[in-house]
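Supplied in structure tokens, the structure appears directly below.
With one protein chain withheld, the remaining protein chains of the complex are depicted in position.
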Amino acid sequence: MSDAIVERDRALFGPLSETGRGFYLTVGVLGLAILWGAIAYAVQWSEGLGVTGLHQPVSWGFYVTNFVFFIGISHAGTLISAILRLSKAEWRRPITRMAEVITVMVLFIGAGQILVDLGRPDRMMNVIQYGRYQSPLLWDATSISAYLTASTFYLYLPLIPDIAILRDHLGKRRWLYAVLALGWRGTERQWKILNRAIAIMAVLVIPIAVSVHTVVSFVFSMTIQPMWHSTIFGPYFVAGAIFSGIAAIIVAMGIIRRIYRLQSYLKPIHFRYLGQLLLVMTLLWFYLTFAEYLTGYYGNEPEEMKVFWSKFTGPFWPFFWAMVVANFVIPMVLLVRLRHHAVGKTVVASAFVVVGMWLERFIIVVPTLSNPRLPFPEGQYWPTWIEWGELAASFGVFILFYVLFVKLFPIISIWEIQEGRDVGLKEVEERLLTYLPDGAADAAMPEREKVLT
Amino acid sequence: MALWGMVIDLDRCTGCQACVMACKAENNVPAVGPKEAARGRIISWMHVLREESEERTRFLPRPCLQCDDPPCTKVCPVYATYRNPEGIVAQIHARCIGCRFCMAACPYNAKYFNWLRYQKEGPGQNPDVSVRPKGVVEKCTFCHHRLQKARERARAEGRDLVAGDYVTACAEACPTRAITFGDLLDEGSEVARLARSPRAFRLGEELGTRPKVFYLAEMEGHRRV
Amino acid sequence: MRWHGVGWRAGAGVVALGLIAWAAFEIWAAPPVTQPIQFPHKTHAGDLSLPCTTCHERAEKDAVAGRPPTALCLSCHAGGDATPEIKKVQAFEGGGEIPWKRVWRLPPHVYFPHRTHVVAAKVTCQTCHGPMETLDRPPARPLKTLAMDDCIACHEKRTGRAERPAGPVAVVAARALSTDCNACHR
Partner (left out) sequence: MNEPESAFDRSVRRTQWVLAGLAVLFVTGIVTWIAHLIRTAWRLGDVLSASIGISLVAIPVFLTLGGVIVYVFVGLLTDRSAR
């Protein structure tokens, strides 16, 4: 197999072997954002949460918004990749890895938001030592740690054959790749183990992912606060998570395709398919939002209506309507026809969705807290540079991790592309034949078992 | 066994803030200063809300309502706040991690957060109450340190706790005697009698939190909250 | 040459580690307490078998045990031949209290009434304070370091875990030996 492997997919090895000026520039810029966040956190650590814009009725703000947002983005990955794998969608091959990486990186950042949000981070271990399962925060802790474990492993499994390829062909960082390849030699038994494990993980990861954002929503819906206490929140959050997740993958794909010149791997067709998926999620998101707000409006419960109007016409209207535009209007306009300029349109729509979903999280967290039941002065929340710093650093860390991952591991699965060429083509043909009513097709093809494609 | 409760007669309340000041002094509630106050960070365990209507202005002193089914304790991840067997919703500052989930869950906004380090230990403070550090939640505890002391005294004297041994600072300070404090389970007590009065109502009754702070007002009082 | 380099580095490492350990100890360990008078508990509580409450009289009456007033010392040590240490006590005869320094400190958020524990529960002082009667000089640090678990353990041992009801409005708080957090935390 010598260097034919490298030769055929030379483009995929590019980011691993060559490091350009752009890389250092990016790392530098991200480093600055992270530095901003680090300084902000140091100030917050020594002064207390008072350096943020939080106050009496609005005791949760940016950090909790970020928490929900990032955990939401994490559904990108694993869920999409698992669903595509299980449904044997052949076009998944170049995008699964990208999606899985997003999941793992972003989960760390999402969980980190809670730590940033704590008034006493030094007592963080109390949650481990004295945690109590009646609190939805512990549901989160459990669910997220399960998801983190599962998605990390689910990212790692399909990486193993690729790492072995790097170990044998790259000539750099041999020790790292040798360790992580787990002695992979591509024997039949190893393939069987790997394929079986990937299949199990793909099944396992879906319910875990659904549980994660469901319990994240429970943090709000388990309280009796107006516009939080809603049974729709579980599915609403999960749908929103998948929505923002797909958008994040598309943005990542667009950027990577451009920077590393992977146009021949990430084709407009991929963007078109994902764009259609995004369109479906746009509609689903709109449907759930509509159902949620109409229920509140029709019920006309005074406390609910206070929050409702503060979003529609009150102090939060810019955020609310920006969210509607970014999450619904713009994607609808851009995604309905994807025959031409599929890449550009989907990437732009996705960028808006990412922003819109952040606003959605914000619009869920803050207005409810700003409108207390008792005649308190209404809360006006505006973040300080500390919170902006944490937001910048969160994105900075996410992108930095992503960039470093692309430096160290192939961002498009080499072996899966090769498998697509060598086995997939024939297999799809065979599979198609089995779909057809003509019985002759079965007889014509020798029965061949392939655990998972 | 007792179930501590409070009755506040709104028709007697003049909004004089004596209860607020007594509470501040008794519980070392920090004065956050004008800058923090402007940012909406006043800490006031007992807070006098104003209700203005066409006919008149009414004041509504709001301590922690000490719900019998408190929404805040359910969500605490570390058992820093819980309903104690005598019905007091406890707040253990030393255990609190400052996640503010209880603040988000409390429908009465009765929980307060130490956004900064508002005070150090020093002269002029009540030595019976600890000074809260930054980053933890605090709230009205029905002056439960007074219960600790009263119980200790009774125990040393070899007797049971009797009515009047334990009263909160706000009830003591109220010049119009609008605040009555005592054991709701003691049928004969003033507080139990007033709580059964037809004028009695509770804040957010429909939420099912079953507060142990009752308010007395003429029946139109039911209209609000 | 190379060997020298390694030795120099190893030496520096050891010194640095030692410095860090020393600094950590200095910062986190409670500073030792030096009392104005080298009071021998052994002579008083050990040899003379005086009960602790002879001097720490407030322990039976109050939440805080307190430090003995100078007058109490002088009621025995007023005159006669005296050791240098007793002379120091006598120097306070004209007035003023001996500036005893506090060794035992509870966190400010803990309420520990001595009276209940000494009078009602009859816990010996040594249970918490250790064998003070064996010391011939004042301790620089507490003989025992107690944590909340120690308090809870004792409360549970005396109540018996089995009868500790876990139900809702239980009799826990009002009982003499409560394990309700509010019983001690304030």
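Each chain gets a letter, A, B and C, in the order it is written, and its residues are counted from 1.
Here is the rule we go by: contacts are C-beta pairs under 8 Å (C-beta built on N, C-alpha and C of every residue); 3 or more make two chains touch, one makes a residue touch a chain.
Remember, it's a predicted structure, so these values are computed and weren't measured experimentally.
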Chain not shown: contacting residue from A:Gly183, A:Gly344 or A:Pro377: A:Gly183
Identified contact with the non-displayed chain, of A:Gly131, A:Pro235, A:Pro315 or A:Pro375: A:Gly131
Sole contact to the chain not displayed, among A:Ser17, A:Ser46, A:Ser145 or A:Thr231: A:Ser145
Given A:Met201, A:Val307, A:Leu335 or A:Ala392, the one touching the chain that is not displayed: A:Met201
Residues of subunit A in contact with the chain not shown: 128, 130-134, 138-139, 142-143, 145-146, 149-150, 153, 157, 160, 175, 178-179, 182-190, 193-194, 197, 200-201, 204, 208
Residue numbers in subunit B that touch the chain omitted from display: 79, 82
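Here, only the chains that are shown with their structure count from here on.
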Far-end chain from subunit C, centres as C-alpha averages: A
Chain centre separation in whole Å, for subunit B relative to subunit A (CA means): 44
Averaged-CA centre spacing for the pair subunit C and subunit A, given as whole angstrom: 55
Junction residues of subunit A, two or more chains touched: none
Sites on subunit C at which at least two other chains make contact: none
In the complex, subunit C residues that touch subunit B: 63, 107-109, 111, 113, 115-116, 119-120, 168-174, 176, 180-186
Parts of subunit A lying in touch with subunit B, wherever the complex brings them together: 47-60, 114, 117-120, 123-124, 126-127, 130-132, 134-138, 141, 219, 222-225, 369, 372-377, 379-380
For the subunit B and subunit A complex, residues of the former touching the latter: 36, 39-42, 49-51, 60, 62, 71, 74-79, 95-101, 103-105, 107-109, 112-117, 133-137, 203-204, 207, 209, 225
